[in-house]
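The complex appears here without one of its protein chains, the remainder shown in place.
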Amino acid sequence: MHWYAYTVAGWLMLVGSFGIVRSRDLVHAVVSLSVAQSGTYVLLLAVGYQSGAPAPVFAGGPAPSTRVVDPVVQAMALTDIVVSATVTALLLALSIQVHARHRTVDPDALTRLRG
Amino acid sequence: MSRTVRLVMFGVAAAVLAPLFGLAIAGAPPFGTASHPYRDLAVAAALRNATANVVSSINFDQRGLDTLVEETILLASVVGATIVLRASTGDVRRELAGDDRALAAVTLVSVAVLPGTLLIGLDVVVHGHLTPGGGFQGGVVLATGLHLLYLASRYETLERLRPLHWYRWSEGLSTAAFGGIGVGGLATGAGFLANVLPHGSFADLLSGGTVPLLNIAVGVAVAGGVVVLLAQFLDQALRIASERDGKG
Amino acid sequence: MNTILIGAALTLVALGGAAVAGTAEPGRQAVTLSLFGLALAVLFFVLQAPDVALSQIAVGTAVVPLMVMLAVRKIDRNPP
Partner (left out) sequence: MSRSALAPLAVVAPILAACVVLVAGRRAPRLVIDVLATATAAGVAATTGFLAASTLGGRAVTWSGGWSPVGGRSVGVVLVADPLGAGLACLAGLLTAVAMLYSWRYLASLQAHYHTLVLLFLAGLVGFALTGDLFNMFVFFELMGAAAYALTALRIEEPDSVQGGLTFAVINSLGAYLSLMGVGLIYARTGELGLARIGRALGGQRADALVIVAFVLVVTGFLVKAAVAPMHFWLADAHAVAPAPICVLMSGVMVELGVYAVARVYTTAFAGVLPGGVLRTALLVPGLLTVTVGSGMCLIQRHIKRLLAYSTIAHTGLFVVAFAVLTPGSVAGAALYVLGHAGIKGALFLVTGLLLDRFGSVDERDLFGRGSRRDPGGWFFLAGGVALAGAPPLGPGIGKAVAEDAAGRAGYPWLVAAFVVGSAVTGGAVLRAGLRVFLGLGHPPQPPASETQGSGEQPETPSLVRAVPRTMLAAIVLLLLAGALPGVVPPLWVAAGRAARMFLDRTGYAGQTLDAAPPTPVAPLPGLGWTTTGVVLGLVSVTLAVAVALLGVYRPRRAGWRGPVRSPAPVELLHRLHSGHVGDYVAWLFLGVAVVGALIAVPLLAGR
């Protein structure tokens, strides 16, 4: 269990990147990229976890004390999620235009930018 | 490069990196450790500023600069997607096909759910400094809630209720408000993005100083931004066709 | 108990990620992505990160898959 969470984080990064490498469709590549990014959330939250500690929200919850799960990594993961979603939106928009101009989204068929 | 060469190359790289990563995590503190030095400081700081949701305190007070930049990224992406998906020469606006009309049952459910969703969104924004959630989560809920209108009736109804430049304005203005509150902190001499308002008493609706204000600014910015983003995609999928397409 | 929950959620996420990257057809990928997003949200809840889990539900299971679906619909509408 100790290293399982970190391993899953690395696995997501690897499997997402592998998805891009073997992709035959740019939309698929963009979605795979977001899988790779989800590895970063898992890593951050795993780093900040403390066994048996409650969430760092005190209203109506636990009495204020520092024995809570690390809120800093949660704030980072939140920022990360927003960034990921907006960049994914931009990438999908670009994919739509690639298709409109090239009539294909297969990377193997997009051969104009060479050399 | 051929597909095989590409996959082999990636495989070689992965074969080097996977064991290195393994060694690295073997040197990390065990999962569930009790030692979190930054956490200790951050929780104390949040309590000092009477912000019950420590994550909100970090996002909007302690590390507010990160969030300001995050809102700016959202703005850049929304403007970017608007530019990339703008109608270009050769594009024509299609009439909507008949199947874009919704079923009566769906309409009923959506109309019933819509006000509740909007209320939940507002609630999540306003209580962001107290309970889980905040401007970002609430903003997304508000934006998606508005799109229930599309399920509820026809795309035209949504289009009429969605003068896009309003949403773009609200996004721009609220991002500017975030930056402006930051500059306000500078002007008082307390520092950029400093929490200069009275902190109130712990766990009250009016507590946390600037945190709830920034939460609201982010809520408006995110709601506006997501509406504009989804609008670009919906327009592309439903409305815009290229002259070069067949019957489409 | 909590350890078991976390382990199960992690396994679900690991499998889900592989499934999303392995789904070759982007139309179906929007669905697997949404389910994967849900699995991540569950994981974040059991890791005591309700703020992150809420964002993940709003973004990862709703908005992003919706955009993927719309992009796929636009692309499929105009075959080469």
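In order of appearance the chains are A, B and C, and numbering begins at 1 in each one.
The definition used in the following text is that a contact is a pair of C-beta atoms (placed from the backbone, for glycine too) under 8 Å apart; a residue touches a chain by one contact, two chains touch by 3 or more.
Note that this is a predicted model, so its numbers are computed, not measured.
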item: Chains still shown that are in contact with the chain withheld from the display; value: A, B
item: Chain not shown: contacting residue from B:S77, B:T131 or B:Q232; value: B:S77
item: Residue among A:V15, A:V30, A:A55 or A:V68 touching the omitted chain; value: A:V30
item: Chain not shown, touching residues in chain A; value: 9-10, 13, 17, 20-23, 26, 29-30, 33, 36-37, 39-40, 43-44, 47, 72-73, 76, 79-80, 83, 86-87, 90-91, 94-95, 97-98, 101-102, 107-108, 110-115
item: Interface residues of chain B (partner: the chain not displayed); value: 1, 6-7, 9-10, 12-14, 16-17, 20-21, 23-29, 35-39, 41-42, 45, 58, 61-66, 68-70, 72-73, 75-77, 79-84, 86, 88-89, 165, 168-169, 172-173, 175-176, 179-180, 182-183, 185-186, 190-195
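Methods note: only the chains that are shown with their structure count from here on.
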item: Chain pair, B-C or A-C, that carries the greater number of C-beta contacts; value: A-C
item: Centre-to-centre distance between chain C and chain B (centres being mean Cα positions), rounded to whole Å; value: 17
item: Intercentroid distance (Cα basis), chain C paired with chain A, Å; value: 10
item: Shared interface positions of chain A, touching two or more other chains; value: 1, 4-5, 18, 46, 49, 51-53, 55-57, 68, 74, 78, 82, 89, 92-93, 96, 100
item: Where chain B touches two or more other chains, by residue; value: 53, 55, 132, 136, 229, 233, 236, 242
item: Residues of chain A defined as touching chain B within the complex; value: 1-7, 10, 14, 17-18, 21-22, 46-53, 55-60, 64-68, 70-72, 74-76, 78-79, 82-83, 86-87, 89-90, 92-94, 96-97, 100, 108
item: Residues of chain A that touch chain C when the two form their complex; value: 1, 4-5, 8, 11-12, 15-16, 18-19, 24-25, 27-28, 30-32, 34-35, 38-39, 41-42, 45-46, 49, 51-57, 68-69, 74, 77-78, 81-82, 85, 88-89, 92-93, 95-96, 99-100, 103-105
item: List of chain B residues in touch with chain A within their complex; value: 3, 6-7, 10, 14, 18, 21-22, 25-26, 28, 30-34, 36, 38-40, 42-44, 46-47, 52-55, 57-59, 63, 66-67, 70, 73-74, 76-78, 80-81, 84-85, 130-132, 136, 202-203, 222, 225, 229, 232-233, 236, 242
